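Removed from the display is one protein chain of the complex; every other protein chain stays in position.
For reference, chains read A, B and C in written order, and residue numbers begin at 1 within each chain.
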Amino acid sequence: MVQLPPDLLNPLMWILALPLSGAAFLAVVPRWRQAAWLNVLISLGTFLASLALFSHRPEPGNLLFIDDFNIYLVVLTAFVGFTTAMFSAAYINRESKSKRLSPKHLRFYHAMYQAFLFTMLLALTANNIGVMWVAVEAATLTTVLMVSLYRTREAIEAAWKYFILCSVGIGLALFGTILVYLAAQPVMGDGAPAMAWTLMIKRASLFQPELMSLAFAFLLVGYGTKVGLAPLHAWLPDAHAEGPTPISAVLSGLLLNVALYAILRFKMLMAVNPQALQPGPLMIGMGCSSIFIAAFMLYRRGDIKRLFAYSSVEHMGIMTFAFGMGGPLANFAGLLHMTMHSLVKSAIFFAVGLITQATGTKRIADIRGLTASQPLLGWCFVVGVLAIAGLPPMGIFMSEFLVVSSTFERNPLLAVPVMLGLLVTFGALILRMTGMAFGEPSPLPGLDIGKRPSAFTYSVGMLPMGAHLLLALAAGIYLPEPLVVWFQSVAKMLG
Amino acid sequence: MIVGSALVSLLALALSAILFQKVRIAHALTYAGCCVVCLVLVGDGLNHMLWGAGDGVPTLVLPFGLPWMKAHFRLDALSSFFLVAINFPAALCSLFGIGYGDHAPEPGRVTPLFPLFLFGMNGVLIADDAFVFLVSWEFMSLTSWLLVLSNHKNAEARHAASVYLIMAVFGTFCLLAAFGLMAGSAGAYGFAQMRAASLPPLAGGLVVALTLLGAGSKAGLVPLHAWLPLAHPAAPSHVSALMSGVMTKVAIYGLIRILFDLHDDVGWGWGAVMMVMGGISAVMGVFYALMQRDLKAVLAYSTVENVGIIVIALGLAAAFRDYGEAYLSALALVAALYHVVNHALFKSLLFMGAGAVQMATGERRLDRLGGLLNRMPVTGLTVLIGSAAISALPPLNGFVSEWLVFQALFKGPTVEHWAMRFLVPVVGVLMALAAAFAASCFVRAYGIAFLGRPRSDQARAAVEVPPSMQVAMAVPAFLCLCLGVFPVMVTGFIATVVEPLAKVKLPAAMLGWPWLSPVSATAGSYSATLVLLTGVALMITTILVVHHFGTRKVRRVPAWDCGHREVIANAQYSADSFSQPLRRVFGSSIFQAHEKVEMPPPGDTSPARFSLSMVDPVWDILYAGVIRTVGYIADRLNRLQFLTVRQYLLMMFMTLVLMLLIVAARQP
Amino acid sequence: MSLGHFAYSTAHLIGATVLMMGFGLLYQRRMTAVINTYSFQAMALAAAAAWQAYVQNAPHLYATAAIALVFKGMLVPFALNWLVKQLGIHRTVETALGIGPTMIVGVGLVALSIVLVLPVTESATAMTRENLALAMSVVLLGLLMMITRRNAVTQVVGFMALENGLILAAVGAKGMPLVVEISIAFSVLVAMTLFGIFFFRIRERFDTLDLAYLETFRGERQ
Partner (left out) sequence: MTALLWGIIHTWLVVGFAPFITGLVRLVKARLQGRRGPALVQPYRDLWRLLQKESLMAESASWLAHLAPYLVFVAVWLAATIMPTFTTDMILTPAADLIALVALLGLARFFTALAGLDVGTPFGGLGASREMFIASLGEPAMLMVIFTLSLLAHTTSPANLVIFVLAGNVGLEVSVGLSLAAMLMVAIAENGRIPIDNPATHLELTMVHEAMVLEYSGRHLALMEAAAMTRLLLFMSIIVCVFFPWGIAAAEASLAEVALGLLAWVVKVSILAVVLAVFETLIAKMRVFRIADFLGGALLLALLATIFLYVSKAE
C-alpha cells in the first residue's frame, strides 16, 4: 500500500525500510549472538538515517511526512532504540547464560524488536491518521508478544491484561478516528485527503465542532490507555515488570511517547477549531489524576521494575498536564520533559536490568548497598533516580521548574496539586532508593550464574546508561540554542 | 570575576578528588585546595564590601540554565558580606579536614563532595535569578545529603538523610512557589524584575509565609527543625560544622534576600509571626540541647536556638520597617547579621572541637567522656572559649550580638500596636530563658566532657589532635575574642551592608568608637574594650594583692569530697543527672520526660537501672501525622494493583462515559 | 431523491438490526444462543456493508462485507462453539450484573449516544448521523457486555460486538479509506484472542489465567 517517494535518497524510506527488512532478516538468523549484534547495527543504521533528516527533509507525502514536531521524536526514538539495542545485546548475553531464554525465543525477540521499532517510527511519521492507528495497533501486538517472552505465568498474565485493555483502547481510538473523518469529510471531500493530517490542519477550523469534541473524548480514552494515564494505566506496571528489561526501557521511553504524540496531533486539530470542546481541561484532569494515583502507588511497591513503571505513569501525567495547560512555555516544558524522561527512564531501566541480573532478584527489600557492592552501577542508579525525582542539575529539574512556573503564570491554584504530587513521589523514590543504594551490601548471587560478564560485555551494558545520563545532565546545565529555537517552534505549533 | 574562577576551581577539585580517591594524599590536597579557594573568596568578599562600593555592583550573565533567561549572577553588599561570613568558617573546616578527613568512615564518599557542597552554597549567594538560586539551593541540599549518607552503613544515618532530603525538597518547593508568585503572570524570574514588581496583599502574604516555610525549614526553625538534629550529627564533624555553622546561614541569607530585598513590604504582623517562631525555636532548641546525651546532638540543637535568635531580630526588623522606624529596623538587622557571623564562628569551632574529641576518643556520648582538658589542652581551651561565647558571656562576641538584639527588642514597643506591645515582653522572656538555658547547657556539655575525671578508658587514653586541627580551632577562638572586644570594627562594616536594605544612613557614632550606644547616647551603651581593660586591671590588682598578702603555696591532695572519697568515675554527676532539675520542672509536661529507676529486689546483687524516656511533641504531632496520612492513602489506593481485568475494563468504561457526559453537558 | 430516501431507510433498518442483535447478546442466557446471536449480528453487518458498497458504489466495501460474512458470521461462531466443547465451558452465561439491569444500562447508553449525535445535523448527511448513533450504541453495548459478563467466551463475543460497531461506523462513513485494512487488522486481533483463549486454556474467566493464582501474583505480596 505505502507508496514511498521514488528517490532512494529519501532518508524517510531508509528509516522505515531498515527496521522492517531487519525484522524479516533477523527472523531467520539462526545464531542469537550474531542476531544481537546485527540488531545493534540495524538500529544504528536507522539512527544515522534519522540524523540525515536534518540535512534533507522530504516533502510531506500523503501517507508519510516529517515536520518540526515529529522529526525530533523520530530522532529520539531511533537513538533510544539504538542504545537499547546495545544494552539488550549485553543483557541477552547474560540472560542466555542464566538459561532463561532459548535460542528460538531469542530469534523471535530480535525480530520483534525491529518490528516494534518499525511500527513506532511508522506511527510517528504517518501523515494519515488511519495509518497512524494501524501502526499503534501493530506496536501493541508486537510488544504483547515480547512481554510474554519469558512464558512465566506472571508474564502471560501481564501480556494478557495488556492485550485486552489495549485492544479495547485501540478500538475506542479507532472510533474516534472515524469520527474525525466524519467531521472532516464534508470539508475535505471523500477519501484519503480527509485523513491526511497535513491537509486537515489547514482547514480544521471548519470541521464539525460537535463531532470533533465527541471524537476527542474517544481518542483521549483510547490512546490515553496506551499512554498509561490513570485510571487507564492498569496494564502498564505489569507489562513493564514482567517483560525483558530492554522492552521495559523502550516501553517507558518510547511507546508511551508515541501514544501521547497521537493525542497531541488530534489536540492540535481541536485547538484550531474554536467551537469545539477545549481539550485542555480534560488533559489537565487526566494528568492530575495520574500524578496523584502514581505518587501514592509508589509507596507500597515491592518490585523494583513496577516502582519505576509507576513513576512513568506519574511523568506521563506531568506531560499531559503540561500540554493540557498549553501556551508556549508549558508546551516547551512538556516537550523537554518528554525528551528528558525518555532518556533518564530508559537509563534507569538499564540500571535496573543490570541490578536484577547482579542481585538475582526484583524485590526491593532484597537489594541493599549497591554503591558499596557495585560502585559504578550503584552511583549511576543513584544519579538516575535523583534525576527522575527532579533534582538539579539534571534536565528534569528544569522541565519541572518550567511546568510549575508556567502553571503559576496561568493559574497558581493548579500548581498546588502538581507540587504536592511531586513531593509525595519524591519521598517514595528517595526512601526506596536509599534502601537499595546504601547500607550493608546484599550478596550478589546473580553474578555467580555462569561466569562474571567480560569487561567488553560489561562496558557495552554500561555505556548506554552513561550516555543517557550525560545527555540529561548536559541538557540540565545548558540547552543549545538551535534545540531551543526548534522546541519553541514546536511549542508554537502545539498552540 | 574572581568568584567565578574560584567556584570553577572548586569543581575541578571535586573532579580530581573523584579521580584520585584511591590516593591517600589526594584527600589532604583537596582540603588544602578548598581552604585556599575559600580564603580567596573571603578576600574577594571583603574587597567588594569595603572598597567595592565605588565601582558599582558587579554582575555577570552566563548562557546556562533557562535558555531565554540565561543565568544571572550578582555580587552586592549583602552577597559579599555572606561570602565572607560563610567562606571563612568554610576555610577553617577545610583546614580541619586536612587532618580529620581520613578519619571519616569512608573518606572516598566525603572528600569529592566537600568542594561541591561549598560550590552549591556559594552559588546561592551570588545568584541573581530564581532559577540559579533554586538550582544552587537544591544542589547544596543534594551534596550535603550525600555527605550525611557518607557513613551509610548506619541505619540512623540513612533515616536522617532521607528525612533531611525530603524536608529540603519541601523547602525548595515552597521557595519555588514563592518565586512563582513574585514572578507573577509575566513570568519574570530575574531578581531585578522581582524587586521592581509589587504584589497584591494576599499574594504578598503568601510569599512571606512560603519563604518562612522554605528558608525556615533549611535554617531549622521550629516546627520545621526535625531533620536538623538528625542530619547534622550524622555527618563527619567537619561537615557537621559546615552544615550547622554555615549552611543555616545560607538559609538566613535566603530569608533576608527575599524578605528584605526582593519583596520588601512585609507587614508588621508577619514580623510578629517571625518573632514568635524565633522565640519558640530559641527556647525549644536549647531545651532539647540541654537534654541530649550526644555531644554533637547538643550542638545541633543549639543551632536551632541561635537561628531562633537571628529570626527574632529579623522579625523585629520587618516590624520596625513596616512602622517606618527605618533606623531601628537597620539596628535589628545589624544585630541579626552580627549574630550570623558570631554563630558561624563559634558553632563551627564547637563542632570541630567535637570532631577532635571524637578523633581522640572515638566517643560522642557525654557520659563516656570526662577529664579531657588535662589531656587535650588546646582543644579544651578553644572549646571553652567557644562555649563561653555561645553562652553570651562578656567579653566574647556572643554577648555583643545578643546585647544588640536585646537593645532592639527593648525598643519593640515603639511599634504602636497592642499586639506587638504585649508580644515583645513575651518574646523577651523567651529569649532571656534561651540565653540562661544556653549557659547551663554549655556548662553541662563542657563540664561533663572536658572536666572531672575520665568516665571511660578511651577518654583516659585521649591525646591531643595534630597541629593543623589545633590551628583550625584556635583561629576562630581568637576571633571570638576579637569580635567580642572590638565590636565597633565589625558593626561599621555591617552597617554598610544594612544601609541599602533598610534605606537609611546609620550615624557612625551609634555603632562607633568608643562604645556601642545603638539606640541613643543615653539609652544604654556597652564598650567591650573598656570593660575588658578594667577587668584586666582589676585582675592584676587582685593577683598582686592576693599574692602579696597571702601565700602562693599549693598542695596537690586527693579530692576531699566531704570526707568520703569517691573512686568510681561514674559516681560523678552525669549528663542526665546534671539536667535533672530542669527536666523535672519543664520536661515532664511538654516532653513527657519520664524517669524510671528499677531497684533490684533485696538480696539481688544486680545493679539498679535508671532509664529516661522523652518524646518530641513536634515530631509526634506533625511529622508522624503526615506519615500516617500518606500511608493511609497509599494503602487505600494500593488495591488498584490487585483488581481483575474486568474491573479495569469497568474503570475504563466509567472514564469514557464520564468524558461523553462532559461532552454532552456542554452541548447547546 | 427517492433512491436517497430509500437508501437511507434501508441502511437505517439494517443498522437497527445490528443494534437489536447487540441487545440480544445482552439478553441471552445460554452460550449457544449468544454465539448464534453474534453470527446474526455479523451477517447483518455484512448486509450493511454490502448495501453501503452499493449505495456509495465503493467496491472495496464488498470485501469488508465478505470478511464480515465469512470470517465473523461463520468461522468465528464455529470456532467459538468448538472452544466451548473443547474447554468444557459452562453452557449458561455467568453475569456480574443481572440481565434486567444490564438492559436498562444498555438503553441508557443508547440514549446517551443519540443525545451526543443529535446536534450533528448541519451539513452531515442524515444517513451518516443515524448510522453513527447506531454504531456508537453498538460499541458501548459491546463494552458493556465485556464488563457485565464473567464468562470468557461471552466476553470475547462482547469484544467482537464492539468491533462490529466500529466497522458499522466505518462503512457508514462516506468514502472512508482503509476500511478493509482496518477490518482485516481487527480480524487478526480477534484471531489472536481466540488463539489466546485456547492456548492459555482460559476456562471461566477473562480476568486471569487462574483464579487461585490471582492473589499471589504481581510480586507485590511481600
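Operating definition for what follows: contacts are C-beta pairs under 8 Å (C-beta built on N, C-alpha and C of every residue); 3 or more make two chains touch, one makes a residue touch a chain.
The shown structure was predicted, so the numbers you read here are calculated from the model rather than taken from an experiment.
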With touch as defined up top, name the shown chains that contact the chain not shown. B
Could you tell me which of B:I25, B:A186, B:L202 or B:V554 touches the chain that is not displayed? B:V554
Where the complex has a chain not shown, which of B:P425, B:P507, B:P600 or B:P617 is the residue touching it? B:P425
Kindly note down the residues of chain B that lie in touch with the hidden chain. 370-371, 373-374, 380, 384, 388, 391-394, 399, 403, 406-407, 410, 413, 418, 421-422, 425-426, 428-429, 432-433, 435-437, 439-440, 443-444, 446-448, 451-453, 515, 517, 520, 522-527, 530-531, 534-535, 538-539, 542-543, 546, 549-562, 566, 569, 571-573, 577-582, 584-585
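Here is the rule we go by: only the chains that are shown with their structure count from here on.
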Between which chains do we find the greatest number of C-beta pairs in contact? A-B
If we define chain centres by averaging CA atoms, which chain lands farthest from chain B? Would you check? C
Could you tell me which chain's Cα centre is nearest to the average position of every protein Cα atom shown? A
Euclidean distance of C-alpha centroids - chain A vs chain B, Å: 45
Would you please write down the residue numbers of chain C that are in contact with two or more other chains? 116, 119, 143, 146, 206, 208, 218, 220
Chain A, residues touching no fewer than two other chains: 160, 164, 168, 172, 210, 214, 300
Give the list of chain C residues in touch with chain B in this complex. 96, 109, 112, 115-116, 119, 143-144, 146-147, 150, 155, 205-208, 214-215, 218, 220
Residues on chain B engaged by chain A in the complex (per definition of touch): 63-68, 131, 134-135, 138-139, 142, 149, 152-153, 155, 158, 161-162, 165-166, 169-170, 173, 176-177, 179-181, 183-187, 189, 630-631, 633-635, 637-638, 640-641, 643, 645, 648-649, 651-652, 654-656, 659-660, 662-663, 666-667
Where on chain B is chain C touching in the complex? 641-642, 644-646, 649-650, 653, 656-657, 660-661, 663-664, 667-668
